[in-house]
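Removed: one protein chain of the complex. Kept in place: all other protein chains.
Let's look at chain A:
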Amino acid sequence: MEAEIKVSNLYAYFGSICALRGINISIKEKVVTAVIGPSGCGKSTFIRCINRLHEVVPEAKLSGEVLLGGKDIYSADADPILIRRKIGMVFQRPNPFPALSIYDNVAAGLKLNGIKRKNDLDGIVERSLKMSALWGEVKDKLNASGVSLSGGQQQRLCIARALAVAPEVILFDEPCSALDPISTGKIEELLFQLKKNYTIIIVTHNMQQAARVSDYTAFFLLGELVEFDKTQDIFTKPKDNRTEDYITGRFG
């Protein structure tokens, strides 16, 4: 399998605070990679470096190389806007656009891409909502406001919004931390479906979740990548003592 995302020597800073210290990792195509670690270990910063969202924070800097399909997304001629269109993101709290309807929320990214024909939009909106397992619940109220849905539905709406622009990679930043167990179950179910077509990186606080949904797991601590391996191996025979301490609940 070919490495889809190759990160080498990545350092990220907020002002003078160093959030990531020399990360080297190769993330494979069409698998789910979980990123775990205690709060403040840099796991969110790490995935925000992959879609160039880290740099929109004032005072944030970074150095190193992130290759997506062999091309450095931080090279001088790389356009962050085009890169973000290839890499979807789902955030910690559901954040649909409150002024837009369910339909328009899903279509928002398409309209940015210049897709305006009603027929095209209708097809993609329906397909995206079906992929995010929300279609059945909202097909009769596509014109209702996006924020009229429940939290779990809103999060699936955000997933549909990310899917609509046909990204290659989808980043999930603790997507279930604001959701109840039933909604969490639905999102996890969805991840299984999505990994057939997309490369998925999910940051999670919840180790059971990482064990359930991911194929590979990366363990971050204090801005460093401590261990990265098959999920099974990380949870059954970790090589590093710190990983073992963390997954057995001795700290974090």
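The rule we apply is simple: contacts are C-beta pairs under 8 Å (C-beta built on N, C-alpha and C of every residue); 3 or more make two chains touch, one makes a residue touch a chain; residues count from 1.
In the analysis below, contacts and distances are computed from a predicted model.
Visitor: Going by UniProt, what is the name of the one chain that was not included in the view, given "Cytochrome c-type biogenesis protein CcsB", "Phosphate transport system permease protein", "TIGR02587 family membrane protein" or "Sulfotransferase"?
Guide: From the choices "Cytochrome c-type biogenesis protein CcsB", "Phosphate transport system permease protein", "TIGR02587 family membrane protein" or "Sulfotransferase", the unshown chain carries the UniProt name "Phosphate transport system permease protein".
Visitor: Of the listed residues A:18, A:78 or A:100, which contacts the missing chain in the full complex?
Guide: Checking the options A:18, A:78 or A:100, the one contacting the hidden chain is A:100.
Visitor: Using the touch definition up top, pick the residue from A:85, A:130 or A:212 that touches the left-out chain.
Guide: The missing chain is touched by A:85.
Visitor: Using the definition of touch stated at the top, determine which of A:129, A:162 or A:226 touches the missing chain.
Guide: From the options A:129, A:162 or A:226, the contact with the absent chain belongs to A:162.
Visitor: Using the touch rule from the top, list residues of chain A that touch the missing partner.
Guide: 51, 53, 56, 58, 81-82, 84-85, 87-89, 91-93, 95-100, 108-109, 112-113, 141, 144-145, 147-148, 158, 161-162, 165
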